[in-house]
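First the structure, which I've put down as structure tokens, then a few questions once you've had a look.
With one protein chain removed, the remaining protein chains of the complex are shown where they sit.
Letters A, B and C mark the chains in the order given here, with residues in each chain numbered from 1 onward.
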Amino acid sequence: MRILKAIVAHPTGRIGAAIIAIYLLLAVCGYFGFTPHDPLQQFRVDRLKPPSSSYLMGTDLFGRDTASRLMAGIGQSFIIAFASVGLATLLGTIIGLLAGWWGGLLDGVFMRSMDMLLAFPAILLALLIIAIVGPGTATSVVAIAAVYTPIFARVVRGPVLTLKRRDFVDAARTFGSSQGYILSRHMLLNLVAPLTVQVTLALAWALLTEAGLSFLGLGTQPPAPSLGLMMSEARNLMQQAPWLLAFPGLTIMLGILGFNLFGDALRDILDPRSQGRSS
Amino acid sequence: MPYLARRLLTFPLILIGVSLLVFFSIRMIPGDAITAMLGTESGLLTPVQRQALAEYFGIDQPVLVQYGRWLSGVMQGDLGLSVTHGRPVLTIILERFPLTLELALLSMVIALGIGVPAGVLAATQSERPSDVTVRIIAMLGQSTPGFVVGLVIIYVLSVYFGFVPTMGSFVPIWVDPLANLAQLIFPAITLGFAFAASVTRISRASMLDVLSDDYVRTARAKGVPKLSVVWHHALPNALIPVVTLSGVEFGYLLGGAVIVEQIFALPGLGRLTLEAIGQRDYALVQGCVLFIAFNFLIVNLLVDLAYAALDPRIRLGAR
Amino acid sequence: MTPLLRVRELKVGFGRKADANPVVKGVSFDLEAGQTLAIVGESGSGKSVTALSINRLVDFGGGKIVGGSMAFARPDGSVLDIASADESALTGIRGREIGMIFQEPMTSLNPVHTVGAQIEEAFRLNRGLGGAAAQAAAREALERVRIPDAAERLRYYPHQLSGGMRQRVMIAMALAGNPRLLIADEPTTALDVTVQAQIMALLAELKAELDMAMIFITHDMGLVAGIADQIMVMQQGEVVERGPTDAVLDSPQHAYTKHLLEAVPHFRGGAAVRTDRPAEGVRKPVVAVDGLTVRFPIGGGFLARKSGAIHAVEGVTFDLIAGETLAIVGESGSGKSTTARAILGLVAATRGAIQTAPGRSGRPVQMVFQDPFASLNPRLTVESLMAEPAIAAGQRVDARLRERMVFLLERVGLSAEALERYPHQFSGGQRQRLCIARALMLNPDVVVLDEAVSALDVSVQARVLDLLIDLQSEFGLAYLFISHDMAVVERIAHRVAVMYAGEVVEIGAASAVLSQPHHAYTRRLIAAVPEMERRRQRYDVDTTPVPSLIKPKGFEPQPAAWIEVGADHRARVEE
Partner (left out) sequence: MNKKISRTALAGMAAALLASASLALPAQAANLRLAWAQDATGLDPHAQTAFSSLRLLELIYEPLVRHDSALDVVPAVAESWEFSDDGQTLTFKIDPNAKFSDGAQVTSEDVKASFERLLDEATGAAARSNFLSIASIDAPDPATVVFNLSQPDAPLLVAMASINAAVVPAKAVTEGTVATTALGSGPFVLDSWEPNSREQLSVNAHWAGGDIAYDGITISVLPDETAILASLRAGQTDFALINDPLVATLVPNEPNLQLNAVPGLAYNVLQLNPSRAPMDKLQVRQAISCAVDRQDVLDTALVGEGKVTGPLTMPAYASDPSTLFCYEQDIEKAKALMAEAGVDGFSVKVIAATGEPPVASAEAQVLQSQLAEIGIKLEIELMELNVYVDRWLAGDFDMAVAQNGGRADPYPMYNRYFTKAGNLVKVSNFTDDEIDSLLQQGRVETDIAKRKEIFAQFEARLTELAPWVWLSTSNTYTAQLKTLSGFEPSATGTLFSLTKVTLGQ
């Protein structure tokens, strides 16, 4: 609640929050079918029509309504972005937490494995996973998560190393608190701030990665719309039907802008230094 | 430097891990070199023919035997033979690498050349119109997919200027520097666009932090002029996160920029790897991934050395 | 004659609504050339903001002068109102006419430039020296602030120097422009007491030599006595008292000044020690430390070898008697905190025995840390924080437990409502009270207090000390009281152990050790403590280096020899 209030008060965070809220609303509408047209229905007589009153953002090669597809696509892209970043956060946090907390050999093994994943070319990693398992929403999620997990592991491990030297952790040890208690209450709770920021920024990157994968034909499967897939389908129609590229492109840009603004605002708000200043 | 030695010691470990990962996962993908070469026609092959081709492609042995053979080759500096190119993998990679390296360097020059001054400007003008402008541009830059930038650049160049960068083959800088620049500058701008945006954002944030540090106050207290406070006292301290980011990005770029290489038809490492996967040229895939991973590790090491160069506390060891 | 600086009705605020809520609310004073004005106050008094306003550095921290004037007499006889001067005029004045040194020598020097380059820059900017001339001037400046091997040290980076050295470099830099006014903002607060004495001596000497005026910001009345001509006491942005040093110290007019002088611990050379020591007969040790040694290997980790060790604690032996306070005093790096942490099991002892008498609960030893901001998890409510020791001991969080929380909170001066709140909603003193209450949750026999009052404002410090003394008798606690502050130790300790470079060099009854120190280090330490009675006294400039704690692999120190100085007072034999 406090954070939400602070974001609404934040000059740019407010804009970010508004964008995300609008997108979520559009996505929910898209999901429950409150769209101008069925996003999958092909009005094949109205192929490649420019924006008009009946098709607000024009139609695509199959005569599908771009506006409706965008609404559904936002949902699809957001699901992939949220799920992949969520998975990466979960795995990365566990690995980073354990590596940082136990240190020594475990740390070495965990972090070197993460280095291995990092050193593995990201797009290739995604490609291998998709090629082995076959493309689809779940695979995209796993592939993007595999790319971001090591980054999250690194992001978490740093603060863990600092946190475990903090006095309140020492204090907990003098009480004889269990490791589970310390890890959950003292470590995790204090990792929320750096993680939240990283998560919002990673969401933006995940949206881009999803678009990139779709560009290479490895992302969402047609006819389901995702922003990236819509753009990649539109690229050879750039000249005949520029709206097909422009609207999803702007939607992605604005969405990422929203996440970035929101993330930056969160960083300002959760930054311990700014907290010190305000108290 | 024992630290350096220790870092170098972990390299083989990581590389072996990477090689195992790629060696087995690439073989888990359906299809092999035979289907890649013959497509649906491979269905016409008799078992004898299939066996002959498998032998030719070196995929007739059990996977572990193949790995052992390959690894012992690698130990002797032999990354194997590419079945599609008919030449040693290392030769092919080293042919493709100059382009990738140059493209990565050029993008980084663009990114740092624009991003650092823009970030510093924004930080010193914090919350004023120029700062807000820079930040908005940076965010837009960060949120535009690279393929959109690339496609638009090519379209605009060809339609309005009747020009496209040389495509298909690489014009090395030592052959013709001008033509080389004409070929790579636009792909580099495509890559540098988002990269510069990230650099701007991180330089701004880091600079803002540093400008509130005590030693900046000290510099002001001794009467150091504003410009010198920013560039001489604050900037060197603000560069560490910029170096970290640039290192990571540069490391990724050295792995090849698949999408930009595809759009601008540049024979770089990224496409080489992608095509090798498409053609199930296992030796080439393994070689590429190993090479890319090695580069990544080296870049990480260089980043650490750059920290040391930037920060005497790291260089000389904190007390 | 016009004064060097005449400040009238100075008002300074921060943020967007700087006018509405100023932090400095109308400060006025005159400063004559060559004089020293001490501004004394606690945190939030506005003393530092006042200081930063004088060279307008406050602008860069988001501050704004919202009223008043600061007339500064230039060498050519003209007068500049600093409050309204523009940035280019100010750049010309900073460093050249007004120098400044800061509280944190650790962070106030630029880490990426050598010390020499930073001093040379000051000479270049303020004296127009270049190249070799600047270098020579920088070397001379370092020599003037008593840095040995000055030519060599010019090439050092800040992190290669100790805190005291860095503060000297800061002084050398501030003086490069021969300023007529030096602002010193708590220049010794972050330093050890012996180093503080050296810096104070240096400042006094240089001031006399250069005939420079000085504004000295501090919270420490004892320190003021030694250096100031005038004292100005500030509280919450306002000046509550101003006058000549002797007048303010000897006959303070304002209640707050009196409070600062009386309630705050001042070192009195062993004359103020506690007299409530428990009866001699029942001297039962609750913690017996015998030959405690803690070493930290250097290097080591994944794929690395160990090359040596930091000998943080070396052969420390003492008994902590039930119901008594044993204070361990020492400066940074002396190993006193490591000793405390070893007793709590936070660091592993390399060798030696720590025996704890079985107590009233499963964990008879509890600890209170130095920084009340850092030792409370900011994300948990007070109730969760207080419950933690009980949960760790396997108790359930029920009404009875909550009852004890409320009891302890009220006992340390907080209300039951505190349970619902988060640490950041409390002041530093309140948080330390919370920590104390939490340490008492399991009814311990021993509380280790690691610099438990050092981070607090002086007047808060006094009240917490009183609370500790009350709790000690009420709950029958033994305290192991770790501190660097002789004045505080004098107030609370029954016995004192002095640590130096990882070893105990002197131990005994507080009165004996503090009034008749035997070991050379103890004597040096006590001599360095500022006292109200030592006005405008010259401290000796002493640059004895602390021995390095880093020892090669396999190094073993000589066994210690002891001399019995008195009944309960023994000291290490010095070589």
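By definition in this document, a residue touches a chain if its C-beta (ideal position, glycine included) is under 8 Å from a C-beta of that chain, and two chains touch if they have at least 3 such contacts.
Quick caveat, the model's predicted, so the values are computed rather than measured.
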Q. Where does the absent chain make contact, in terms of the chains shown?
A. A, B
Q.
One chain isn't shown here. Among B:Arg6, B:Arg27, B:His85 or B:Arg313, which residue touches it?
A. B:His85
**Q.** From B:Ile154, B:Leu254 or B:Val303, residue that would touch the chain that is not displayed
**A.** B:Ile154
Q | Touch criterion as defined above, residue of A:Ser52, A:Thr162, A:Ser184 or A:Asn236 at the omitted chain | A | A:Asn236
(Q) Applying the definition given at the start, please give the residues of chain A touching the unseen chain. (A) 40-42, 44, 47, 61-63, 131, 134-135, 217-218, 221-223, 235-240
Q: Spell out, residue by residue, where the missing chain touches chain B.
A: 29-32, 34-46, 48-50, 52-53, 56, 84-86, 95, 151, 154-155, 157-171, 175-176, 178-179, 182-183, 262-265, 267, 271-272, 275, 278-280
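Methods note: only the chains that are shown with their structure count from here on.
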Q) Among line, ring, star, complete and other, which one matches the pattern of chain touches? A) complete
Q) Would you say A-C or B-C is joined by more C-beta pairs in contact? A) B-C
(Q) How many angstrom lie between the centres of chain A and chain B, each centre taken as the mean Cα position? (A) 22
Q: Among the residues of chain A, pick out those that touch two or more other chains and give their numbers.
A: none
Q | Where chain B touches two or more other chains at once, by residue number | A | 10
Q. Which chain C residues qualify as touching chain A in the complex?
A. 301-303, 341, 344-346, 362-363, 365-367, 369-371, 374-380, 384, 388-389, 391-393, 424, 435, 438, 442
Q) For chain A, which residues count as touching chain B in their complex? A) 12, 112-113, 115-116, 118-124, 127-128, 131-132, 204, 208, 211-212, 215-216, 228, 231-232, 235, 238-239, 245, 249, 252-257, 260-261
**Q.** Residues of chain B touching chain A in the complex
**A.** 10, 13-14, 17-18, 21-22, 25-26, 28-30, 135, 139-140, 142-148, 151, 155, 252, 255-256, 258-259, 270, 273-274, 277, 289, 292-294, 296-297, 300
